[in-house]
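First comes the structure, then the notes that go with it.
Every protein chain of the complex appears in place save one, which is left out.
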Amino acid sequence: MVRYRESKISAHHNYLVNEMPTPGFVVGNPDKQEGFYFLGDIVLPGESTPRISCRLLTEGSGDLLLELNWNRIQSNPEACIHRSIPGGFQVVHSSGDVLLEVRTRAFANGYLTRIKARLYDENGDLRMETLGDSIRVHDAEKPVLDSPFSSHA
Amino acid sequence: MRKTEINKIPGRVWVFGDYREYFQNRITLQLIAKARDLAETLNTGITVVLLGEQIHQYAMEYVAHGADTVMVADHSNLKEYEVETYTTVLAKWAKEYQPEIFLAGATSFGREFFPRLAKRLSTGLSADCVDLEVDPETSLLVQTTPSFGGELLAEVITPDRRPQMATVHPGIFREFPHNSEAIGRIIYPEVDVFSEPRVKVTRSRPQSKGKVSLEDASVVIAGGMGLGSKGQFELLNELAAILEGEVGATRPAILAGWADEDRLLGQTGKSVKAKLVISIGTSGALQYTTGIQGAETVIAINRDPNAPIFRIADLGLVADGKTVLPLLLETLRRRI
Partner (left out) sequence: MTESINIVVFIKQVPDVPSIRIDEQRMTIIREGVESIINPLDCVALQAALELREGQGGGNITAITMGPPQSEEVLREALAAGADQGILLTDPAFAGADTLATSHVLARAVSKLRQFPDLLLCGMQSIDSDTGHVGPQLAEELDLPQVCGVNEIHIDGKSLVLKRLSDGFVDTVRVSLPALLTVNKDLCPVRDLSLGEIEVAFSQREIIRWTSSDLNLQRDEVGLRGSATHVRKLRSPATRTGGKIVTGSPQTIVDTLIQKLESMSILDEEDGN
């Protein structure tokens, strides 16, 4: 039998993850108070921006680097800069490294979001890395969300 | 992403995703809608097969318009529509997943590659179908195709071989509206894509004038000499714009210089299977009516109650096109 990779796909908005579109995905556990997580939440018809929440840790020490809640900075101990770019935003470390880039392309009737990042968890494991055009996710908790993780604030 | 269980077979009514000239070319969406009908009768789902490069947008559109599953090969060697390359990939998938039915639009490309694929799969293919139904007794796909230049319709079946393949005339079936809330399944089967096609397109330019897709239109407004003048004839363009249709013409009107040859309807021109043809100022000569008799509904306007056109029109309006057309436009303009 021919093996295949599969995902769900939304008519409205998808993130490009592991070279496949997906309506939403979660890495790690957002409900825990600490530890790495990354959430690309489902975008509902009528909305045009992705919903990114995450807790990023430094590579070596696993200290808190940045916390985003629905695209907005919550905690920022290393004074990273959040800046807009065409179609999205970047979070840039004071050292100049781009920690995270989120860019959304609009089609006539839908949207596709591409993420670039290189992210480690509290065990020092590499959990997300840019792969060509898409983000490669290692061991996602939920590679495909069936419904929005968090409701509208 | 885990590799999924092999047992979950994608829906068995397949549609070839032809996304060239999308949004103008709606054939795939029309086939998805018809496939839904066929799939329900056969208790299975719809799979749209999509080959190309960076085709996420189209996968999303097909899901929005009713596809359950989109089966994708995303590879730079698939960027150009190429007969042998596509035949090889789809033959492998068809052998693997055993669809019951496989449909493609009767575009030039569809009519060129689908027979090659049918031959490779040693199965039956009917061309340019104007109707498709599942026979409730046999569960076979009944494929209705024109033959003898459209003089007769043939009902074709493929009793033993699979998939039952057909190319379908554009404009016959109606697409579902776009649904942003739809969620579907996307599958990426493994595929080897050969890099050296034997046929190389070295240059491709659009054919001279603008795109006249009479055969794809679901509404056609046709005019003849009864309109009296080029100026009157050109009012048809406005009517076509309001009703989202295309303009067609009889041979005499074209000879009079009121329209270009590519608008010709009839035996030596185009045959339309539109949902609606409104035929104004046309007497109904056989050479013309063979071009419109395939339409679902024909409305004719002619001032002669004995004009032959009324013998094939579902609704006949006895009136002078020269008077009625401007009045119709005025009335419609007031509504907008």
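Order of writing sets the labels: A and B. Residues in every chain begin at 1.
Convention: a residue touches a chain if its C-beta (ideal position, glycine included) is under 8 Å from a C-beta of that chain, and two chains touch if they have at least 3 such contacts.
Quick caveat, the model's predicted, so the values are computed rather than measured.
Novice: The chain left out here touches which displayed chains?
Specialist: By the stated touch criterion, the chain not on view contacts B.
Novice: Among B:T44, B:N77, B:T158 or B:T282, which one is in touch with the chain left out?
Specialist: In the complete complex, the chain left out is touched by residue B:T158.
Novice: Which residue among B:I9, B:L42, B:I183 or B:L243 touches the omitted chain?
Specialist: Final answer for the missing-chain contact: B:L243.
Novice: Spell out the interface residues on chain B facing the chain that's missing from view.
Specialist: 20-21, 83-84, 87, 107-109, 111-113, 115-116, 118-120, 122-128, 142, 145-161, 198-207, 211, 213, 219, 243, 267, 275-276, 278, 293-294, 297-299, 301, 305, 310-320, 323-324, 327-328, 331-332, 335
Quick note on the criterion: only the chains that are shown with their structure count from here on.
Novice: Sort out for me which residues of chain A touch chain B in the complex.
Specialist: Answer in residue numbers: 1-12, 14, 16-21, 23, 45, 107-110, 112, 137, 140, 143.
Novice: What part of chain B is in contact with chain A in the complex they form?
Specialist: Residue positions touching the partner: 1-4, 6, 23, 56-57, 59-61, 63-64, 70, 74, 92-93, 96-97, 178-190.
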